[in-house]
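The complex appears here minus one protein chain, its other protein chains still in place.
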Amino acid sequence: MTDRNQSAASPALELSRLSVAYTVRGRDLPVLSDVSLRIERGEAYGLVGESGSGKSTVALALQRVLPPNGRISGGHARVAGQDVMELGAAALRNMRANDVAMVFQDPGKALNPSLTVGRQMAEVYEILGASGTDAKDRGEAMLGRVRISDPTRVMASFPHQLSGGMQQRVVIAMALAKDPALLILDEPTTGLDATIEAEVLDLVDTLRQEFGAAVLFISHNLAAVASLCNRVGVLYAGKLVEEGPARALFADPRHPYTAGLLRCLPRAGFKGGPALDNIPGFPPVPGSITEGCVFAPRCGLAEDRCRTEAPPLYDVGNGRGSRCHFHDRVDDLPRMSEAPPVNLPERGPNVEPVLRLEHLSKTYKLPGNRNVQALRDVSLTLDPGETLGLVGESGSGKSTLANLVLGLAEHDAGGAISLDGTKLPASVHQRPRAAVKAIQIIFQNPDSALNRAHSVKYLIGRAVSRLAGLAGKARDERVVKLLEAVRLTPRQLPAKPRQLSGGMKQRVAVARAFAADPRVIVCDEPTSALDVSVQSAVLNLLTELQGERHVSYILISHDLGVVRHLSDRIAVMYLGRLMEIGPARSVLEGPHHPYTEALLSAAPTVTGERGTRIRLEGQIPSPVDPPTGCVFNTRCPRKFGPICETEEPAFTADDEGHAIRCHLPRGKLGRSPAPELAAASQGGAA
Amino acid sequence: MSAAAGTAEESAAPPPPQKARSTPAILMRSPGFLVGAAIVLFWAFCAAFAPHFVPYDPLADDLLETLSPPSAAHWFGTDQIGRDVFSRVLVGARDILTIAPLATLLGTVLGTVVGLVMGYFGGWVDAIVGRLIEVMLSLPLIIVALMVLVALGPSTSTVIVVVGLVFTPLVARTVRAAVLSERHLDYVPAASLRGEGALHIMFVEILPNIWPPIIVEATVRLGYAIFTIASLSFLGFGVQPPSPDWGLAIAENYGVLVGGFWWTVVPATVATASLVVGVNLVAEGLQRALAE
Partner (left out) sequence: MQSAFGRFLVRRLVLSLLTLWLVSVVVFLGAQVLPGDPGRAILGPLADARAVASLNAELGTDRPPVEIYLSWVGDLLQGDMGQSYAYRAPVAPFVGEALLRSLKLVGVIFVIVVPLGIGAGVIAALNAGKPVDRIISVASLSLTVIPEFVSAIALILIFAVILRWLPLSATWPDGAGPLVQLEHLILPALPLVIVLFGYIARMARAGTIEALSSDYTRTAILKGLPWRTVLTRHVLRNALVPTITVVAAQTGYALGGLVVVEALFRYQGIGNLVLSAAKAKDFAMLQAGILTIGAFFIVATLVADCLTVMLNPRLRAELGR
């Protein structure tokens, strides 16, 4: 693109034995130790790791913006050949102005709320010496290059007037404006919907080629990294444990940690398939393991040597490295979990559905006599022992539906919720105890769902006494049984939530939901607040408990892998309406609704393969003023005529119970290729 | 599923809890808190026991020794009617340290209840009570207190009730904000889903989580209660003569300040200042420790 990129022989980024320590209460905690890596010009490098692995610290250290208590304790970081440790104030500013740019996780916070986008864009060019009007013109042109259709309007807007996806485009435009040698992306899509995430990832990929910038992509999301990066480094407890070309590394990991992570991911197969594997234990506290391999305490291959001798980064060929003494035996890594028994729902003419929703709607009043229909005319049934997956972008009405079922919000008149054939009052406060205890929930975030003032004993015990009506000894016995069912022990009874790990907290939440023989449990993103290695254990636990107790789940998740793994049936929602519902296999493999097709296409896969990518144009319409006809028509890639804008499609089921709200005949609707992941996955069989 | 996974997870130590040091331990290392606590304890001790050990009866006048400067007999001199200033200052802690904590307690308890109700129920309850609070806060505290005390006549119990009531909206505002940030956490709907009523959710679920801001607010309020009550006494609407109360002593004697009789006023001002600063240092120390 420019002379700089072509003439410079030095790599965009070179870290050699970089170590960073934070001082916490007078003690030095090593957050990164001896991290060495190279990113060539124009290359996309992915740095993956779970929370606390030190991956974000890399980005801060190499730009010298560590928090006041952090310092580079050893090694070097060179950006485009310059050692950032040795730069004076002016040279450092110069490097930041020219050579390196960063995109943070939350674009809403990265933009100054009281300046217009135009002012903030122009600033970048002004530092480089452009005049006021010139800077503004170039800023506007840059917004065009990140595919913003109306740059003039966006330039005049304040950040809060833009959607999340649009804000992230602006941040990316600001970053690329200086034509940097290195672009750092730190979890750039974490808060965004899958469809928007796909757009942003596509955009970064295209722009990377246009600008020739090297990319350092930091993420916990293996699939997102796989879809964007040439090479990948895996960080664990501040050490780079494995490195190599993305495809090869994910297809054939040479470190037991990487292998374990991949086996934890729900990737292929449907409900009834093999259980997910997990990685036992917890990541170590920084600095707590001074001898041997940092992964040894959790490793299924560990031998005595691993506990005494720290492995070097072995060269395992093809440009790959692994910090494992037994990198050639990773395929022998034993499974850490056994397959749980899988329960299939009872169906048939004689089986009454446990839950029946008829014509549920929910209207919220807004000031100024306006209404929002958060949910519109949803009818569905749930069989005993069945899992119904609920998918859709934010604002699609998934959570509203869950709240109506639970009675936390009251549905509009005209709808009905029946449990075992009996109609329920709309509000939980009016429902009889038997109905309250029958419908429970597992929340997304256990930190929020468990009252931090109470002990585990109180948290579960109170639910048992209120819902099961037990007291005294009977209650205590039930509490212990529940704890054991979720693989905790009575030793945890007196603990407060903050003394437990994330996975343990979620187990307590699961135990509480099962306090009094529930019939239906709403699982609201039950694993999205957890790291991958912990997530699989919770998913296995849910499967196992369903098998034992014959409970039905309503599973809300944005992770299609999780939905695929657990669900018997899947419902797809958009703008408060059901767009499609049917058996999991039929919905996922098709023929399916164009919206479902787009959602599936947006989800990145860990093999890095991109099928026919379908991208949705435009913003999600406001539910205050939904489109006429088919509500999806404004974004639909398959829109074929005026009927889409005037008439709402019928929603009728075929004999499998598969219903699609689309005017197109089934023969013309899209299908997904057979599970594309099967070939490369080792945890699952197709 | 895996017994193996279960046991492995139990044997591995979970990451250490977030708080490595307990709140008392942090407080014990905070110099500001320790100085503040020492000052407050000193005056509390004087309030309780000074009458037993001061050299003179703080109320006994001696018309032969009026306005005598500090001396061996009268360490801090005597006032306009010959009372011993040293004895009066030590005993003078008594009224303020009885009235101010009681007023604070009243304001904190009422404010907590009002704040919990506003934050938990929201809607029109919150809107109406919020409007009333705004009305109360749009008149300076001291003026509201003055108005009521004029109407009802100054007495110790009236001062306690008035200051307590005037503080109620301030505490309520803090508690309401704390409740609102708890209200959106999922443990609240979780409690509804096991059939808990509003009282249980407010007092058993939410209240234990908002103690820290309430404690800090109460300590801050105590400082302002001392401030307000001393000012009322100074204006003649608080503690009544012949009490050796500091605000009252200053009001009685500041007229002779220009004449050079500084010792009649300075000890009481230093005492008042030290007490409010001491309470405030304790409040600040608590706030920092609880935030850590």
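Think of it as A and B in the order they're written, each chain with its own count starting at 1.
Convention: contacts are C-beta pairs under 8 Å (C-beta built on N, C-alpha and C of every residue); 3 or more make two chains touch, one makes a residue touch a chain.
Here the structure is a predicted model, which means the values were calculated and not measured.
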Touch partners, limited to displayed chains, of the chain removed from view: A, B
Omitted-chain contact residue, chosen from B:47, B:148, B:172 or B:210: B:148
Residue in contact with the excluded chain [from B:50, B:159, B:276 or B:289]: B:276
Full-complex contact with the absent chain, from A:20, A:84 or A:110: A:110
Contact set of chain B toward the excluded chain (per top definition): 32, 131-132, 134-144, 146-148, 150-152, 223-224, 227, 230-231, 234-237, 247, 250-251, 254, 257-258, 260, 262, 265-266, 269, 272-273, 276-277, 279-281, 284
Hidden partner chain, residues of chain A it touches: 63, 65, 68, 93-98, 100-102, 104, 106, 109-115, 123-124, 127, 158, 160-161, 171, 174, 178, 367
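Keep this in mind: only the chains that are shown with their structure count from here on.
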Residues of chain A touching chain B in the complex: 25, 275, 278, 280-283, 285, 297-298, 336-340, 406-408, 428-429, 433, 436-437, 439-441, 443-445, 448-454, 462-463, 466-467, 487-489, 491, 498-501, 503-504, 512, 515, 537, 540-541, 543-544
For the chain B and chain A complex, residues of the former touching the latter: 1-2, 4-6, 8-10, 12-21, 185-187, 189-196, 205, 208-209
